[in-house]
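For this view, one protein chain was removed and the others were kept in their places.
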Amino acid sequence: MTVIGTREHLKVVGTRPIRPDGVDKVTGRAAFGADLALPGMLVGKVKRSPHAHARILSIDVEKARALPGVKAVITAADLPEIPSEESFVGEGPMNFRDLSRNCMARGKALYEGHAVAAVAATSGAIADAALDLIEVEYEPLPHVLDVEAAMAADAPLLHEDLFTQGVEPAPSQPSNIAKRIQFSLGDLAAGFQAAEVVLERRYTTRPVHQAYIEPHACVASAAADGQCQIWCSSQGQFMVRAYCAKLLDMPISSIRVTPAEIGGGFGGKTLVYLEPLALALAKQSGRPVKMVMTREEVFRATGPTSGAAVEVKLGATRAGKITAAQAVLKYQAGAFPGSPVQPGCMAAFAMYDLENVSITGYDVVCNRPKVAAYRAPGAPIASFAVETCLDELARTLGMDPIALREKNAARDGTRTAYGPTFRDIGYVETLQAAKDHPHLRTPLGPNQGRGIASGFWFNVGGESTAEVHINEDGTAVVVSGNPDIGGSRASLAMMAAEVLGIPVDRVRPIVGDTSSIGFSFLTGGSRVTFATGMAVVQAAEEVVSELTRRAAMIWDIGPESVEWTDGAAVPTGAHAGKFDPLPLAAIALKAGRTGGPISAKASINAQGAGPGFATHVCDVEVDPETGKVTILRYTAVQDVGRAIHPSYVEGQIQGGVAQGIGWALNEEYVYDGNGRLENPGFLDYRVPVASDLPMIEAVLVEVPNPRHPFGVRGVGEVPIVPPMAAVANAIHAAVGVRMTDLPMSPPRLLAAIERAGR
Amino acid sequence: MSTLSYTSPTTVEAAVSALAGANGGAKVLSGGTDLLVQLRSGRSRPEMFVDVKRIPGLIGVREENGGFVIGAATPCVLIGEHRALQQAWPGVVEAARLIGSTQVQGRATLAGNLCNASPAADSVPAMIAARATCTVAGPSGRREAPVEAIATGPGRTSLARGELLIEFRLPKRPPRSADAYLRFIPRTEMDIAVVGAAVNLTLDPSGTCTEARVVLGAVAPTAVLVPDGAAALVGRRLDSDTLSRLDAAARRACVPITDKRGTIEFRTQVAGVLARRAATIACTRAGER
Amino acid sequence: MPRVVLSGSAGRQFTGGQAEIQVEADTVRRLILELDRRFPGLGKQVEEGMAIAIDGEIFQDAYSAPLRPDSEIFLIPRIAGG
Partner (left out) sequence: MSKNHVSTTINGEPVEFLCETQQTLLDALRDELQLTGSKEGCSSGDCGACSVIVDGRLVCSCLMLAVEAEGRTIETIEGLARGDVLHPVQQKFLQAAALQCGFCTPGLLVAAKALLDRHPDPTETEARYWLAGNLCRCTGYDKVIRAVLEAGAEMRGE
């Protein structure tokens, strides 16, 4: 790894200790969502719609109920009817009526795999048999999958009560367009007037799934007094608690959610699917209910990210100054509104300092599973289009693609199209680091090409609680409310150790359940090391000032005469007197006599998350006879603010790149003519395997975020933004064909090569 | 609910009677890498599994008067580890080694790959090109059949009720003979072949092809023998002209479908490419003999 | 007094299309109250659907965040993440 940027004298931050939860995870001890078993536990399963779009005329569950071993059966009729209510609680705008209807269809099934009923039985085999006995009468309706087809005036309507927001005057007819979004800056017409070169291109992408390896899983139990417990793997135990309480109309205090280890999420586990059903089945049966999705269910019924159509128009002078930029983004939301088109619009041109910009976005429902967040939601789609178009612009102008980006790059003081002005950003630093990297001077052979692309993500803070407790022997416990999805226990423990001045192995981080730690917003948006880290640092600093007070008491001097260095209290100032340093352990030992246990809690709403920028360099080789693309070399340069545990920062980048390469080359949903998914498994939904990829070099540029005590920026989102364009640009450099549709799978690339040959 | 039963006979005769006994609902379980997936998905609802892996002789590779005998239940990983077989039939071995992941290699068998009757089975084109035969045991005794006679269409075989494969035979090879198998998949591993091509050939001392078999997979309901492809090679050296004739012959032999794994156009075009490339590899190998 | 800009189309239905507003306020909370007083409904919209960028820094749910008289304030859609 290369680290660029300055670094003060930190003892723990920036080192690479073994993660605290590591041993459990390499020995099979770590308990994930499906690993818990309770006495008397039932198996819950879901009956799903075979139709992409159908009215549910009737559901008869009596035969299923009568089957020996079946203990509970539910349909939408057994769940509260939730009124339409917009709010922003999870990873985006959330309407609880929609969430409820996504968990269990009411009146209509809106996609193949939409849940219509659920059962709990004494064995999986009995539960399966019960599902077969549930009789559902459907009236199949015409369906629509494609985003532009769904926007057509004559398209089959998913929701009779959906009227497009953001258009004036408000439409009188319902449509599948949930929302129209518009951002603009300057004078677009004048900008294109001033342009000497104008490019106008159209791009499409397919839905891709987060494809975490752990299927959704939970166990729910309900006591006779209404007190309920849920054990599940999710990106937020507090999110699960809030959503279940809302969907089942229960007080939040009656639900306790214990986070299991989570086997990957990438945004896909920021919603509930099984938990409310398991809880309802547990209430009806009076027994614990475990529900685990099959891989097929994960693909058919949980949220991928949007497929989209994107139009981009760029105008520039011969000298390479972009004078105008326009984009129209049409994103599939799936069965309910709420695609990531809004952040897509905001991220589209965020990397560039532009005077004249217009961005229009459409959020469009169609008969697919409701989309869920996926790493930098919305940005990868917009950036694939913009960064590919920019590469074409560079070639048209005969400019080096990095030089063109430098000429137009956003810097401190750049006003974004969505409003705010950037401060303390590190985009140009990533371009410079990419230029300086030996990768750019590595020679290429025949049918090989090199592609460059950049990426941006906002990053977020938000609400977090953390506690730091000092044990009697001077070791410490750090409690947070965020599931550890990729090493956050390590980064939190390291920041606490740095502040306390003790070795990290003397700090034990744990993730609390909803009743043992204060509210924390979910693990998403790369916020945990930033926001929860901030809370940990605050709590640790409080502990330190308490420790100095205790030392002052022990020495019988004024607290102002004590300072904390290297994990010990030392006297300071002229009148302090002479005392040997008092280490943490010695103070902890006397805690009882000096006022009781030493611990502190911080509950904050962290602000000041610094945006992240990245520039990627990708080398490919194309087999011109088969259209197969081999990734030869990949370098990902990213401004990470400050890497707390560089290995896990690199890991975030390498993982994001691998997902982006899958998105670029082979991942897609394939539907038949009836709107049924044809590839709901890892055999034909092709995520990259080990032999598909080279080593991925992560270059960490450190432009510290001044709003975080250690300069942290979120690092997990940005890495998935540039790869699709980087690969597309590399393919163009290799064989001269410009791919505008994802995935760039062999049949598509070969066809493009053939067309170019003619 | 399922009333699936299991038996693991230790003689071929016991296996045959178990298969014949169960009224049509019995399935041979060797590697199980396709069978268990079908069981889970409900595509197959057998009444009985007859596990043949405990029958002596069904696992293992042995040389027999210049040729080789491969037990029907031999996992592909063992086939790959047999040096002499690898030396004599590199194409058959590389095809067997392409079936699934390392994990699947530890279980998957040639018999399973053949009797699953997928048009995309990797080992089948190579075995047909190699003129491999198999021994079928059944209620009416044993019979020898060419590999191409087993699969009759997607998921269908010519095996009668109570019949099972017990071994494969690969013939003795003339000098300067070699084979090769190539498949196209979108990734580097873990995919089902979109197209497969096997070429088995013999050269004379001058490097002229005296005999050839060309077989394609995944471009028709079953693996297809391409006599025109062989004709394009025999009597010639493998120069670019010969190879383009082979390419054209291979394309002509394709009757593929468009599905989630590939289009008609793509499969047809790539079939020609792979046939050419496989022939070149086989030729190089034969030349080194 | 601070200049508030509604970024993009969000929220403009409350202001009758007006994109720029001068608001007398020294904290985010006072800003929201004032906006809702002048454009009923906009306050709720800002609280539940929007973030507030003050001089380039984005705040979400931060009543106490201070505003300077010359602050450049943008009301922008909320951001979450994966």
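Residue numbering begins at 1 within each chain, and the chains themselves are lettered A, B and C in the order written.
Going forward, a residue touches a chain if its C-beta (ideal position, glycine included) is under 8 Å from a C-beta of that chain, and two chains touch if they have at least 3 such contacts.
The shown structure was predicted, so the numbers you read here are calculated from the model rather than taken from an experiment.
Under the touch definition stated at the start, the shown chains contacted by the missing one in the entire complex are A, B.
Across the entire complex, the residue among A:37, A:153, A:224 or A:319 in touch with the chain not shown is A:37.
Taking the complete complex into account, A:687 is the one of A:12, A:54, A:329 or A:687 that touches the chain left out. In the complete assembly, the contact with the undisplayed chain comes from B:77, out of B:77, B:149, B:248 or B:264.
Interface with the hidden chain, as seen from chain B, comprises residues 1-6, 8, 29, 32-33, 36-37, 39-41, 49, 51, 53, 75, 77, 100-104, 106-107, 188-190.
Contacts to the hidden chain, counted on chain A, fall at residues 16, 18-19, 21-32, 34-35, 37, 125, 210-215, 261-266, 292, 294-295, 485-487, 645, 647-648, 650-652, 654-659, 681-683, 687-693, 695-696.
FYI, only the chains that are shown with their structure count from here on.
Between the Cα centres of chain A and chain C there is a gap of 26 Å. Among all residues of chain B, none touch two or more other chains.
Contact residues of chain A toward chain B in the complex are 125-126, 129, 296, 625-628, 665-666, 670, 678-679, 682-684, 686, 688-689, 691-692, 745-747, 750-751, 754.
Put simply, chain C touches chain A in their complex at residues 5, 7-10, 13, 17, 48-49, 53, 55-62, 65, 72, 74-82. Interface of chain A with chain C (complex): residues 86-88, 90-93, 166, 168, 180-184, 210, 265-267, 270, 342-343, 345-346, 373-377, 418-423, 457-463, 524-527, 605, 607-609, 707, 714, 716-717.
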